[in-house]
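A single protein chain has been omitted; all remaining protein chains appear in their positions.
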Amino acid sequence: MKKLLRDVSIMLWLPVLILLAWWFGSANSTSVYAPPLKVIMQTFAHDWLGERFVSDALPSIGKFAVGFVLAGIVGVVLGLLIGMSKSLGVALDPLIQFSRAIPPPAILPVALLIFGIGTTMNISVIVAGAVWPTLLNTIEGVRGLDPQVSDMTRSYRLSYSQRVFRVLLPAAAPQIFAGLRVTLQLSIILIVVSEMFASTAGIGFYVLNSQQMFAVPETWAGTIVLGLLGYIATAVFVLVERRVLSWHRGLFNATEKV
Amino acid sequence: MSAGTWGMSLGRTIKQRQRRLRISKSLAGSVTVLTVLIIWEIAARSGILPEVAFPAASAVLVALGGLIFNASFWAAVASTLAAAGVGLLIVTIIAVPLGLAIGRVQFISKSMTLVIEFLKPIPPVALLPLALLFWGPSPTMKVFLVVMGSLWPLLIQISYGPRGVDKTQLDLARSYRFGRTRTIRHILLPTLVPHALVGLRVSASIAIVVAVVAELIGGATGLGQSISLAQNAADLPVMYALIMATGLIGLAVNALFELVGKPLLFWHPTMRVKES
Partner (left out) sequence: MKVFTNSNESLLTVERLRKSYGDVAILDGINFEVNRGEFVCIVGPSGSGKTTLLRSIAGLQAPTSGRTVFEGHEVTEPPAKLAVVFQDYSRSLLPWMSVAENVALPLKGTGSKADIGGRVERALVSVRLSGKGKLYPWQMSGGMQQRAAIARGLAYNPDVLLMDEPFAAVDAQTRVELEDLVLRLRDEYNTTVLFVTHDIDEAVYLADRVLVLSGAPTSVTENIVTELPNPRNQLETKRLERFGEVRERVFTLIQSAKSHASI
């Protein structure tokens, strides 16, 4: 019990200290740009725990989720196809290397031209920008299949669907998930960026708009919402990853002991 | 035929084959790029791709050429790279001591866990409005965002370093009485440098992207702003050329890191040229 208390307090003392310092340090603030934390929290509650959650937050979250899932699916499926085919890989490699080097936000003006303002634009920016880590990691994971595993699948004459779904994909899963993690981060960035750049609704738009109208506490509150979005999305992802890759952790722990 | 000469002749054949493979690969690659450009050109000219969004490939290439001789283009590049560079410098100054502290002292590592876990996923873009409030569309605003965005990869990579130091090597240093400086120079640094370079490389590419985004949306001078201006002026060839240029610069920075990394890291298992 004592140890638990000690561990918890070691983890918590710094964040708590920072929050307290912020609260009391800003309590009597007269600076325009740094209002008291109390005011920020009140604005946060008023703005985001009410109607605005449905009108602005949910659409953003929805677009982000759809974009991320699409980017993931495209990345894995294409990655599988390219990874399994030697000729496709050689032909497409330079194209992929060039496309991934383009900073995703640079796609924004192009997407705006093609799709105009709207959900399609947001989602396509996410997919076009965030697919690369998953795509590249899937290709690498597929190509890196242990030759002995490959021998075993051929020797036991496994069917095509068995090879793909029961051998290749699980074998590449650790690497695919590493790519998906970065894709997730990029998706978060891109939904915010695309909403700030060209949207008329959504969290990103709202925060930038608040700044432009000098609604300072609203800007702070909106920024906190964005931070929470990122944190929760990552936490959910980690939970899912842990379940799917539980065998990998088991294997790692078992071999580590040797 | 003895095993010794057998090994050598096998090696020579494999090296020749590797070189031939490399040449044919880059040939295939150039062919693909050329094909894409040609298809793009035909599609744009024939109207398959809407003219309103896709200018001809030739027009974009011409615009790209025009940029190279345009002084304000290079000024914008300088502005973006400067912000990224200054930001990276600050990040390094913070991340090295802090990362080492986190890696070596468990108390610090545990204390900082929650703070890092919460700050890490915040996209620097999310901080853009706040940064604009404080500093307006200025280089300072850009540097602030660069730092907030690229600190984490480097910090985390460096914190992995101390844990990865081989205990056997440490024992070696102690039994031969190396003393502090020699231990740091011959054992600690070579273990830490690969981690640091990997982190720095990732942080560098993030730095460039964040700088461009800050310019694009925040309106500070730089490549991002040039793209935005070209888009507002509906000057599509220039806009696309600028986007390409941004990509190329990113590739160049990456290549620079690889170049610098090779002589420093030739001994590291990941960089060793495989024997036959």
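Just so it is clear, A and B label the chains in written order, and each chain counts residues from 1 on its own.
By our rule, a residue touches a chain if its C-beta (ideal position, glycine included) is under 8 Å from a C-beta of that chain, and two chains touch if they have at least 3 such contacts.
Predicted model, so just to flag it, every value in this text is computed and none were measured.
Q: Considering the whole complex, which of A:V32, A:M152, A:M213 or A:V236 touches the chain not shown?
A: With A:V32, A:M152, A:M213 or A:V236 as choices, the missing chain is touched by A:M152.
Q: Tell me which residue among A:R6, A:R166 or A:R242 touches the hidden chain in the full complex.
A: Final answer for the missing-chain contact: A:R166.
Q: Which residue numbers on chain A touch the omitted chain?
A: Listed in rising order, the touching residues are 146, 148-149, 151-152, 154-159, 162, 166-167, 170-171, 173, 247-248, 250-251, 254-255.
As a working rule, only the chains that are shown with their structure count from here on.
Q: Chain B touches which residues of chain A in the complex?
A: Chain A residues touching chain B: 7, 10-15, 18, 33, 90-95, 97-98, 101-110, 112-114, 185, 188-189, 192-193, 196-197, 204, 207-208, 210-211, 214, 216, 219-220, 222-223, 226-227, 230-231, 233-234.
Q: Where on chain B does chain A make contact in their complex?
A: It comes out as residues 25, 28-30, 32-33, 36, 50, 52-53, 107, 110-115, 117-119, 121-130, 132-134, 208-209, 212-213, 216-217, 224, 227-228, 230-231, 236, 239-240, 243-244, 246-248, 250-251, 254.
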